[in-house]
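Only one protein chain is missing from this complex, and each of the others stays in its spot.
For reference, chains read A and B in written order, and residue numbers begin at 1 within each chain.
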Amino acid sequence: MKIAVCVKQVPAAGDAKINPETKRIIREGGKAVVNPFDLYAIEEAVRIKERTGGEVIALSMGPEKAKAALTEALSMGVDRAVLLSDRAFGGSDTWATSYALAKAIEKIGGVDLILCGKQAVDGDTAQVGAGIAAKLDIMQAANVWRIEEIGADTVTVKRINERGWDVVRLAYPALLTVVKDINIPRIPKLRDARAARRAEIPVWKPEDIGADPDKIGLKSSPTQVVKTAPPAARGAETLKIDGSSEEAANVFVSELIRRKLV
Amino acid sequence: MKLLNEHDRESCRNVWIISEFLPDGELHAVSFELLGAARTLAEELGCEVWAAALGRDVSKAAPQLISRGADKVIAVEDGRLEYFNDEFECNILERLVCKYRPEILLGAATSRGRALIPRLAGKLYCGLTADCTGLSIDKETGVLLQTRPAFGGNIMATIQSGGFRPQMATVRPKVMKALEADPIRTGEIIYEAVTEKDGEKIKEIIKAVTEAQSNVNLSDANIIVSGGRAVKGPEGFRLLEELASRLGGAVGASRAAVDSGWIAYPHQVGQTGQTVQADLYIACGISGQIQHLIGMQSCKTIVAIDKDDSTPMMQMADIAIKGDLFEIIPKIIEELDKNGINKGGNKQ
Partner (left out) sequence: MNTEKNYLHKSYHVEIIPPKQDSEKLEEDLILFSSKLERVMNSGFTASITDNAMGLLAFQGHECIEELGIPIKPGQILIHLNTFHTKKDLHEILTGCLKLGITSILAVSGDGSTRLPKLSPADVEAENAASVTSVELISYIRKNFPQFRVGAAFNPYEPEKHEFEKLDRKLAAGASFVITQPIIDRNAAVDRLLREYPELPVVIEAWMSKKLYLLSDVVGYPIPEDAEYDPIATLQKLEDIYSGCGSYLSLLGFKTQYPIIEEMAKEGAV
């Protein structure tokens, strides 16, 4: 089994502060971490490999410093890692990113299974996984929370949705995006972390993966940001309810009724 | 790839919505919300609203879609469409989009839509903006302006993909306004057959299960009672369930509560759980880590119950109740009883 796992480096969520005027979160960019959902994808890929044998390759697109995310993947048991990094990739939207990752997976060659996190927590779009599957024209399953069976020709998985779950069977090559509950990502051992830091992480450029220059980067991305603005205020007055439990409950329920919330 | 690229931009017309169905085959309310948004855009552009309806039997849904604002319904019926199959639906829609050439295509940001629509955008080579909270037409250029929260809601970004057709966006349930059903509204139903090629290279659906327990459906819930670390254990969540049941709401939880094993993962609200937009969100003993706040800040009214009134959640709340949740919640339940409020379970 040859498994590719896609990893994104994202800013860590910092401490929560609330702007008292707008009741909105003040968010400061934390340091760079592996997208939390991708940790589950890495762990699942490594677990599958530990059962079936084979190879896991971690793949990321980003600046040079995104190698740190790949080093973490290597520490967790991924066999090798590749970084797509070039000025020409810069500003890629989800379409252009999926295109580049799909080209890289083609270049790796012979990949049976592609694992991605459900979404990246910085963009929250959940588009890159399905985008890669579309470009490779392979089967996909999103929100996978259990891998039921790794067969010779197919993989059977359980996906969750808003109302329950289903079990689906996909022929290889297949792409799965996984949710948090699928496993508990391992904490790297020192020995593996040291080896990972010594590992060579090749950097691939557009020409290395045979990417069409007109399909990567900012100018080839279908979506363009027109403007940004602060979100509307949430309303600044907090009704503070204090006092005995009876009083508090009484005031609160009256308030719910007054505001027609119940 | 069959691109609807820049050169035939002018030939693309009309606003499409991809209808969303519930497991029992009824239309999901978000379908009507998408129609409401589509109508506004279509009026601006002077074009029609089309609804694509893919299902085992859409004969009942088609007239409903028309009564809620669709001018035309593209009906595709096939037994295999009873359950969600990404590849199959994408193949059908890709073919229909290339045939009818919509200018704009809107989908629901549900677990189905968030898997299907990006696959479709990937195939068509067009732009897609996820989870839009605002859609409008640029008066000068006529392109679709799509507004969505970015960086965890820190900023609102307005995005366009006017160089590509169709311009695609997904919208979460409960964000857009549906139109009242108009039973005398007329429209046309176009039946499209499934082709052999549509069914090639598609996955096999082995089993689909709808959970009996309905208080877990956070994305559609109008009221969510949510608990954190201070709920202290599974027993505490029984209390929250009781309150949620009285209010007809769902039960949510913070990551800490889920990771402690007190409640199942589908209840988790926040960055690695669900994003919710309830009318009323009651946070019980949740201090408000940023990962949690990101997932529930779009709720209309936020209530926090906590002993400590300095937490981010108590600061963000519209109503902040200071005190012990184990004392206050039973009193709230009593108070609801006095006022005759008991929805007796979730009505999703």
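The rule is short, and it goes like this: contacts are C-beta pairs under 8 Å (C-beta built on N, C-alpha and C of every residue); 3 or more make two chains touch, one makes a residue touch a chain.
All values derive from a computational prediction rather than experimental measurement.
Peer 1: Any idea which chains on screen the missing one touches?
Peer 2: Among the chains that are shown, those touched by the missing chain are A, B.
Peer 1: Considering the complete complex, identify which of A:150, A:171 or A:193 is in touch with the unshown chain.
Peer 2: Considering the complete complex, A:193 is the one touching the chain left out.
Peer 1: One chain isn't shown here. Among B:25, B:79, B:142 or B:234, which residue touches it?
Peer 2: Missing-chain contact among the listed residues: B:234.
Peer 1: For the full complex, which residue in B:31, B:111, B:245 or B:291 touches the chain that was left out?
Peer 2: Missing-chain contact among the listed residues: B:291.
Peer 1: Thinking of the whole complex, not just what is shown, which of B:40, B:64 or B:272 touches the missing chain?
Peer 2: B:272
Peer 1: Please identify which residue in B:16, B:262 or B:281 touches the non-displayed chain.
Peer 2: Final answer for the missing-chain contact: B:262.
Peer 1: Even though one chain is hidden, which residues of subunit B still touch it in the full complex?
Peer 2: Spelled out for subunit B, the touching residues are 232-236, 255-256, 259-262, 272, 291.
Peer 1: For subunit A, which residues touch the unseen chain?
Peer 2: 13, 31, 33, 36, 39, 68, 72, 75, 184-191, 193-194, 197
In this text, only the chains that are shown with their structure count from here on.
Peer 1: How about subunit B: which of its residues touch subunit A in the complex?
Peer 2: 22-23, 83-87, 90, 110-112, 114-116, 118-123, 125-131, 145, 149-161, 163-164, 201-211, 217-220, 223, 247, 265-266, 268, 271-273, 275, 279-280, 288-291, 293-294, 297, 301-303, 309, 312, 314-324, 327-328, 330-332, 334-336, 339, 341
Peer 1: Would you pull the subunit A residues touching subunit B in the complex into a rising list?
Peer 2: Those in contact with subunit B are residues 13-18, 20, 23-27, 36-37, 93-95, 98, 121-135, 137-143, 145, 154, 156, 159-171, 177, 179-181, 221-231, 234-235, 237-242, 245-246, 248-250, 252-253, 255-257, 259, 261-262.
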